[in-house]
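The next block holds one structure in the form of structure tokens; read it before the comments.
Of the protein chains in this complex, one is absent; all others appear in place.
Should a chain be cited, it is by its letter among A and B, assigned in written order, with residues numbered from 1 in that chain.
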Amino acid sequence: MNEPIISVKTYAITYVSLLLLTLATTLLAYLDVGPLNTVLAIGIAVVKATLIAAVFMHVMREMMLVRLVIAGAIMWFVILISLTLSDYFTRAWFTT
Amino acid sequence: MSETIATGKPELALREQFYTTEQQREATTLGMWVFLASEVMFFGGLFLAYTVYRSGHAIAFDQASRDMSVILGGMNTAVLITSSFTMALAVHAAQRGHTRALGWFLLATILIGLVFLGIKFTEYLQHYWEHKAPGLDFQTNLTDPGAVEMFFVFYFLMTMLHAVHMIIGIGLLTVLLLRTGLLTLGRDYHSPVVITGLYWHFVDIVWVFLFAIFYLPGLHLR
Partner (left out) sequence: MLQTVEAPVSHNYLNEHQGIRSWLLTTDHKRVGLLFVASITGFFFIGSIFALIMRLQLLSPDGLLVSAETYNKMFSMHGITMVWFFLIPSIPNTLGNFLIPMMIGAKDVAFPRLNLLSWYLFMLGGIVALFAMLRGGVDSGWTFYTPLSTTYSTTYVTAAALGVFISGFGSIITGMNFITTIHRMRAPGLTWFRLPIFIWSMYATSLILVLATPILAITLLMIAVERVAQIGIFDPALGGDPILFQHMFWFYSHPAVYIMVLPGMGVISELVPAFSRKPLFGYKAVAFASLGIAVVGFLVWGHHMFVAGQSLYSGLVFSFLSYLVAIPSAIKVFNWTATLYKGSIAWDTPLIYAVGFIGLFTIGGMTGLFLAAIGLDVHVTDTYFVIAHFHYIMVGGTVLAYLGGLHYWWPKITGRLYPEGLAKISALTIFLGFNLTFFPQFVLGYLGMPRRYAAYPPEFQILNVFSTAGASILGVGYILPLVYLTWAWKYGKPAGANPWRATGLEWKTPSPPPVHNFEEVPVVTNRAYDYEAMKEELHLV
């Protein structure tokens, strides 16, 4: 069976990295950097999510189809958010 | 120390609709990932609604976030990440056929998951006592009380939905633990462990984003 098997060492390194990233995002959140706060928080969350997916969920060794499914899910969420927000962000346009 | 398919359920190794175990493994994995895609959209709807309100009331939401306990939230994040680690180790044990290790790691994941829920419940109680539970005598001194309450509406809704998923996950893991004990899971058949793992890690990923949007925004105001 060509089921992806990842080593315990890789899991452990990922685990520690995730804890460190959690610490980092928490400490960084104390800084007052305006809109960058949100960017950093979400950005680090994305990195953590990617690590969990790639290593714990084996995506780095999985078939292309699985990666397509993930890409599709993310893309659909982006469509949902961006097209909806584009209504709210343009309410002020075209007003008389 | 590897065990092959256990006694009593040899037919589980290959279900009759499939021709090869490879086909079965790929189909099962694909099926779980497609389901997780639907879950992305399920939670995604709430993330959308949160974002819409946040973009309209950014200051109020940040202020509301100050009432969250970053200690408890951070602890819970570490707890959940640890449970993902033990889950990954459980899958690893299953793949190698180390049934005893599999059992212990499943048990560890369950217990750590229960710790998460315990901390969460404590937080909910604390919020209730501090009048931060919407609809239950909610009180705030902040300037935009409607928006502050909305923050907590989403906090409770999204973390409760997450908690429901955790409870389901713990239920699934308990079943897996029982099956491990009954020796119906082994080196040649362990896809239930793998796909439950996928589900568990996904629920962890959701929490990673919940932590970012509920616990972190108010910190820069301190």
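Methods note: a contact is a pair of C-beta atoms (placed from the backbone, for glycine too) under 8 Å apart; a residue touches a chain by one contact, two chains touch by 3 or more.
Note that the coordinates shown come from a computational prediction; the quantities given were computed from them, not determined experimentally.
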{"item": "Selected from B:L48, B:A78 or B:L142 as touching the chain missing from the view", "value": "B:L48"}
{"item": "Residues of chain B in contact with the chain not shown", "value": "16-19, 23, 26-27, 30-31, 34-35, 37-39, 41-46, 48-49, 52-53, 57, 134-135, 146-147, 149-150, 153, 157"}
{"item": "Residues in chain A touching the chain absent from view", "value": "65, 72-73, 76, 79-80, 83-84, 86-88, 90-91, 93-94"}
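The working rule: only the chains that are shown with their structure count from here on.
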{"item": "Chain A and chain B: spacing of chain centres that average the CA atoms, whole Å", "value": "15"}
{"item": "Partner chain A, residues of chain B touching it in the complex", "value": "21-22, 25-26, 29-30, 33-34, 36-37, 40-41, 44-45, 47-48, 51-52, 55-56, 70, 74, 77-78, 81-82, 84-85, 87-89, 92, 95-96, 194, 197-198, 201-202, 204-205, 208-209, 211-213, 215-217, 219-222"}
{"item": "Residues of chain A that touch chain B when the two form their complex", "value": "1-3, 5-6, 8, 11-12, 14-15, 18-19, 22, 25-26, 29-33, 37-38, 41-42, 44-45, 48-49, 52-53, 55-57, 62-63, 65-66, 69-70, 72-74, 76-77, 80-81, 84-85, 88-89"}
